[in-house]
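Every protein chain except one is present and positioned as in the full complex.
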Amino acid sequence: MTATEGSPERKRGKDKKDWEPRIVGFLCKWCSYAGADLAGTSRLQYPPNIRIVRVPCSGRVNPLFVLKCLVNGIDGVLVSGCHIGDCHYSEGNFYARRRFVILKRLLEYLGIDPRRFQMSWISASEGDKWARVVKELVEEIKQAGPNTEFRKGI
Amino acid sequence: MIDRIKKKAEELLRTKQVDLIIGYKRAPDGVSVAPVFIDKAEETKELIWDTYCVYNLSNYLKDFRGRKIGIIAKACDARSIIVLLQENQLKRKDIFIIGVECSGIVDEKKLLSISPQTSELGFDERCRSCKPSKPPIYDVLIVQEGQRPQAPRLEKDPYGSVRKSEAKSISEKFKLWQEEFSRCIRCYACRQICPLCYCPRCVADQTQPSWLSRAHSFRGNFTWNVTRAMHLAGRCIDCGECERACPVGIPLRDINKKIEKDVKELFNYEAGLSAEQKALLSCFDKNDPEDFIR
Amino acid sequence: MPSEKFFVKEDLYNKLEELSKEFEIIGPRELPNKGIFYQSLKNTRDLYLGEGFAIEPIKRFFLKPSEWIFDERFRENKNILEGIPLPADKRIIISVRPCETRGLTLLDKVFDSDYKDNFYINNRKRTIIIGLACNKPAKNCFCTSMGGSPIESRGMDVLIFDMDRGLIAEILTDRGRELFASIGEGLNEGQRRLLKEDKEKKKDLVEKKLSPPEGKELDKIFESDYWEDVSRPCIGCGICTYLCPTCHCFDLVDERRKRLRCYDSCSFPDFTLEASGVNPRPTKKERYRQRVFHKFDYFKKNFGENLCVGCGRCIRHCPVKIDIADIVDKVPGLKKE
Partner (left out) sequence: MKIGVFVCHCGTNIAATVDVERVSQEAAKEPRVKFSTTYRYMCSDPGQNLIKEAVKKHHLDRIVIASCSPSLHEKTFRKCAEKAGVNPYLMEMANIREHCSWVHQDRVEATAKAIELIRLALAKVSRNKPLEYLYIPIEKKVLIIGGGIAGIQSAIDIAFANYPAVILEREPSIGGRMARFDKTFPTLDCAACILTPKMVTVSQSKHVTMHTYSEIEGVKGHVGDFTVTIRKKARSVDINKCTGCGACYNKCPVRVPSEFDMGLGKRTAIYIPFPQAVPNVPVIDRQNCLWFTKQKCGICKKICPFEAIDYDMQDEIIEEKFGAIIVASGFTQFNHAVYGEYGYGKYKDAITGLHFERMANSSGPTGGKIIRPSDGKEARDVVFIQCVGSRDEQKGLSYCSRLCCMYTAKHALLLKEHNKDAQAYVFYIDIRAAGKNYEEFVKKVQDEYGAVYLRGRVSRIFEKSGKLIVRGADTLSGAQIEIKADLVVLATGLVAQPDAPGLARMLHIPYDRNNLFTEAHPKLAPVETITSGVFLTGACQSPKDIPDTVATASAASVKALGLMVQDRLQREPLVAKVDAKTCSGCFACIQACSFTAIEEEEIEDKRLKKKRLIAKVLEGVCTGCGNCTAVCRMSAIDLEGFSNRQIMEEIEAL
């Protein structure tokens, strides 16, 4: 189990063999976070690779958050919000959608595997979709392999 | 042309329509050009205009907020003035734009042979995808007289090189940019030369939180370059100053162009054409693409 | 004391190839359309031996653009600071311009005098520097006005002269002698004469001149509007300082529970921003003046030399053509020869 020393490198598999992807999800608290809650209430099982950062709205997610995760060596980043039209704040996900299509394309242009940054719309009633998305994401990131390039050098 | 520019500048200062003229003068090396700031009518003699006038002088407008400024602007420079107006960084009444008809400027780096492998001298790459020779905004327009100098040959597809790069494999792209960014020395010249990087405190300099690593590593350099590009999304007007300023030759325009292309294709949005249009990322369309979303 | 050796380029490449087993070989390499950059050379034939100047000086290998200086760990409810181990691998930097090593000798005064900077000193110790005399100084070079020259050898272990028919290496230190023991041969009379002539010729190659202010001349115009005028075009980037072989200001930042030392520049507004929000150098005027004064006044008062080697990089690469030599030359009220 975990060592507790402060280094951020802790718990990362030394070998590729026992490497497990680390994924971060930025979830809006109204829909996607509640959807993940529902997955729990429904006892749907999914791999433990994802860590959730709770945000009020997908519109809150600054592209720099995503970037920070990636350069910190996080293997995959997911931004998830309400379906279009369901936004608690009526329009937040529209803004998120626009800003992240640009980021996604830019990252791909710069050679970042597109699987590493993804978006989804998951409603509060889609616990099953949440579990499925996490499963798929973990599979895809496993195929993409560990995100090690940014760990080289300082 | 230069006589009329001088005359106009002289008149503006003499009649106190402006407090200061921002223009071009010859640099001490006798070949290249340097920015000049003139507040006395008689000093307008110093002004020059030729194909070495590479600078986007609108970058200096932020230094003189609240004063009446006359500025010499090429088409690309004028577009950045439009974005500055759009973003409330300028008051239209405070600036007098001496628009100049431009038929391309030189590629200063090649010309001054900083890179010894000098290829044929010529126009800056950016001028080959710039159609308008007249600024989209001006108070007075100084046009070329007599025979027009030869303009650069326009690219058929302004995004041709972007398309070519897009077609590369992920690992090729990664390797390419890893090499490019590895040279970045984080001097922030790309930011400082950019007329649209006017933030009082750039996120790169903020420490609470520390948005990006200060380390001169791929990690830090990648973050900086992506941040810079993202913050110019829908705003960059491709004056190319960042790439010109970059001492280590990172093809920054290529990144800017990539976003420009996406923004145009996805949202039919072009920066710097109207001061009234909303900021790209501060608005949306119900039908924005979402095929990338699960 | 110094001895000379003659060899051809091919010999040098082969020698470097052999040395690369023991040393990391660093040298300038030309990247098409980008410029010349010092790199760790996998293939020694990539070594650039031409007339051009590398964009970044070798400063970066001694005072690194950024390096961890200690690590903070948390164990059993306690914060523990751990030093970062110093690298021990040996390096050769070759084809270094005289101005760059001159720069190192100035940096030595800062980092290896009263104050001992272990990181810098360790880097100095583990590095052998092989210089290359300038055949064609650039337009902006003014090293001769700053106490250097195209054949200046201070700070080097070996200085190579590129003659038409081959290379002549002037061996300056024991480390250099050891390194070049098995390459080339001693000079004959003709070669010796040629070298002497070449040295004479090269001394006069630099055209740009600057007479730096003497004594307290600069102090008198500290408050002058001149600084405001000359700093107006400055955009506040870090090119001049980062590319300068002598600028050595750094910042300390904490990242990921480690402390990082990285370049900083007096041209950045944040450089002197105090925690209280006060900034004693609020505008470009104060910041640019600081640059000039540090180089031509304060450093001279402290260490007896100008903090400038006249390499011309800051002029060459300034995006808005600010020419420090021109500015210093035209300081109002200076007596001119």
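General observations
Read from first to last, the chains carry the letters A, B and C; within each, the first residue is number 1.
Simple rule for what comes next: a residue touches a chain if its C-beta (ideal position, glycine included) is under 8 Å from a C-beta of that chain, and two chains touch if they have at least 3 such contacts.
Not measured: the values here are computed from a predicted model.
Of the chains displayed, those contacted by the omitted chain across the entire assembly are A, B, C. Only one of A:C69, A:V101, A:M119 or A:I141 touches the absent chain when the whole complex is considered: A:C69.
Interface residues of subunit B with the unshown chain, by the touch rule above, are 65-66, 87-89, 198-203, 206, 208-211, 231, 278-279, 281-283. Where subunit A meets the chain that is not shown, the touching residues are 1-2, 4, 6, 8, 11, 22, 24, 29, 33-34, 36-41, 43-46, 48, 51-57, 59-63, 65, 68-69, 72, 74, 85-92, 95-96, 99, 131. One chain of the complex is left out; on subunit C, the residues touching it are 74, 76-77, 79, 256, 277, 279, 282.
Just so we're on the same page, only the chains that are shown with their structure count from here on.
Chain contacts in this assembly form a complete graph, since each chain touches every other chain.
Note on chain placement: the centre of subunit A and the centre of subunit B lie 35 Å apart, centres being C-alpha means. In terms of their C-alpha centroids, the spacing between subunit B and subunit C amounts to 31 Å. For this pair, subunit A with subunit C, the centres built from the Cα atoms lie 45 Å apart. Among the residues of subunit C, those in touch with two or more other chains are 66, 256, 260. Across the assembly, subunit A contributes residues 154 that each touch 2 or more other chains.
Within the complex formed with subunit A, the subunit B residues making contact are 165-166, 170-178, 203, 211-213, 215-220, 222-223, 226-227, 229-230, 233, 255, 258-259, 262-263, 266-267, 280-282, 284-286, 288-290, 292-294. Contacts from subunit A toward subunit C in the complex involve residues 4-8, 154.
Subunit B makes touch with subunit C in their complex at residues 27-29, 32-37, 55, 59-60, 63, 112, 114-117, 119, 183, 185-189, 191-193, 201, 205, 207, 210, 213-217, 220, 241, 244-245, 247-249.
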